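Showing chain A:
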Amino acid sequence: MTFPWLTFLGLLPLVGGLLLLLPMGKGAARTLGLVFSIATLAVAAGVTVLHVTGADLAVQVPWIRAFGAWWALDVDGMGLAMVLMTAILTPLVLLAEWEPPANRWGAQAFFALVLILEGLSLFVFMANDVLLFYLFFEATLIPTYFLIVGFGGARRGYAAVKFLLFSLAGGLIMLASVVGVYVVGASQGAPSYLLQDLASVRFDGDLGRWLMLGFLIAFIVKAPMVPLHTWLPDAAENSTPGTATLLVGVLDKIGTFGMIKFCLGLFPEASLWITPFMVWFAVVSIIWGALGAIGSRNLMRLVSYTSVSHFGFMVLGIYAFTTTSMTGSIFYMLNHGFSTAAMFLVVGYLAKRTGSYDIEAYGGVQKVAPVAAGVLLVSGLATLSLPGLAPFVSEFMVIAGTWSRYPIVTAVSLLGVVLAAVYILRMYQRTMTGPVTDHTAAHFTGRDLTGLEKAIMVPIIGVLLFLGFVPQPAVQLVEPTAQATLAYVGTTDPAPVVKGAK
Partner candidate 1 sequence: MILLETIAEPVAATGMFTWAWTMIAVPAVVAGLLLVAGKLSDAWGHLLATAAVFWSFAIAVCLFAEQLLAPATERAVSANLYTWFTVGQWDFQVGLLVDQLSILFAMLITGVGGLIHVYSIGYMSHDPRRRRFFAYLNLFIAAMLLLVLADNYLVLFVGWEGVGLASYLLISFWQHRPAAAAAGTKAFVMNRVGDLGMLMAISTMLAMFGSSKFTEVNAGAAGTEPMWATLIGLFLLLGACGKSAQVPLQAWLLDAMEGPTPVSALIHAATMVTAGVYLVVRSHALFEAAPIAQLAVVIVATVTLLAGAWIGTSQDDIKKVLAGSTMSQIGYMMLAAGIGPAGYAFAIFHLITHGFFKANMFLGAGSVMHGMNDDVNMRHYGGLSKAMKVTFLTFAMGYLAIIGFPFFSGYFSKDHIIEAAFADNTFIGICALIGAGITAFYMTRLMLMTFFGEERWLPGVHPHESPKVMTIPLIVLAVFSVGIGAVMNFWIQTWLEPALGIHAHELSLVPTPVGWMTMAVVALGVVAAWLVFGRSSIPVVAPATNNPVTLAGRNVLFGDQVNDFLFVTPAVALASAVDTTDAKGIDTAVDGLGRAFLGLSTQLRRLQTGYARSYALTMVVGVLLVGAVLILNLVG
Partner candidate 2 sequence: MMNPENYLILAAILFVIGALGVMLRRNALIAFLCVELMLNACNLAFVAGSHITGTLDGQTTAFFVMVVAAAEVVVGLAIIVSIYKTRRSTSVDDANLLKL
């Protein structure tokens, strides 16, 4: 048996997190946490190399025979993209939160929880067994809850409980479907939770639709789509920027990830049935989120609303069922992780100086802290999908791919593109430009970004720029997932209408 790389990859941060729960000095804890997160990144890089070279990384060990549950891990292009994103973001988040808010628990607890969360998320993205996925899916809630409640802002209690209740409600509905999947599988001679075994099971008719809805609702809560999104702005507003990055950048991706891997992967027929509804639902999210961002008076809320809008695009791309749009969605999941991380972390830098997330508290920062303003602008431009930055490529793929099937829906969704310019540039205009306010002068003069803060932004913006100009490696990585999913669902891309007379 070859070395179980994937198990090792997921366990590494978990072990690190548990180790950090032991009593030790603050300095040692932070160093240890960073070492573990970087080691995880190294292993993830190794796994990528192995995957690209064609090695079979799948782990498959019987776990609970009575349920047909397996300890089954595997990565495809999409899973690997998510794994890499998680592994890259975690050390950056740890560095950005080197000094978490001192009023509550210490840095040690923060580092431990982040590492545990990382490990659990990695397993979520690698799980190849429905029950295993479900368990890790629910398990991620625990460290997240504590990250919000232990380090958050004024209304952290409310926000944490709201987050937990929304997620648990979705999770419970999903549990019913998980049980249902086993029952149906067993009745068709495949009493197993393993995805390969379930691929041959047919979930037809109304039953299949109900089971699919169970999964879908959980993922809709997770990938927040209107109207089940209201936990996100509260949770983001009341958590530290690092937590918000992991929450929106990594955890919410489980929603769209799950739609592709489980909703489409288990219930192709039911997914096609729900498509007309989901497409419009996505458009509503796009516009709703954008309008919410325009109306936000708090920077963290603004960024989280932009994510609602962007998740709308991802869902639109998934349910348009073309190779381009779905590849775009998966690629968007990757890019969105970095662009949101950039936004949250910069906003965090600003708030660290002024102690406020309110847009009103800023004004004219550009004059006294040009680097901070520049980094915010670049992050904002990534968020509004400016060409040259990675999100543009993915957003374009979603738009162009969806257009070939649903031109009218796409045209409506494009309103979100205009509104994106409005919410980003208005925010920038109100916080960074204009005359320097007294408040800004007092907090920012001589306190532009520090070396560490700049160093954290370099890889994030670097990735965004690189994938903006050279997206091909990432697109090639994730496209097979889209192709395989579409082949399983059984749809084909629309062919060009006019044959070019070359």
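Operating definition for what follows: contacts are C-beta pairs under 8 Å (C-beta built on N, C-alpha and C of every residue); 3 or more make two chains touch, one makes a residue touch a chain; residues count from 1.
A quick word on the picks: all candidates are chains of the complex that A comes from, given by their letters.
Note that the structure is a prediction, hence the values are computed from the model and not measured.
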Among 1 or 2, the complex member that touches chain A is candidate 1
For the complex, which residues does chain A have touching candidate 1? 162, 165-166, 227, 229-230, 233, 288, 291-292, 294-296, 322-324, 327-328, 364, 366-367, 371, 374, 381, 386-388, 392-393, 396-397, 399-401, 403-404, 407, 410-411, 414, 417-422, 425-426, 428-429, 432-436, 469-472, 475-476, 479, 493-502
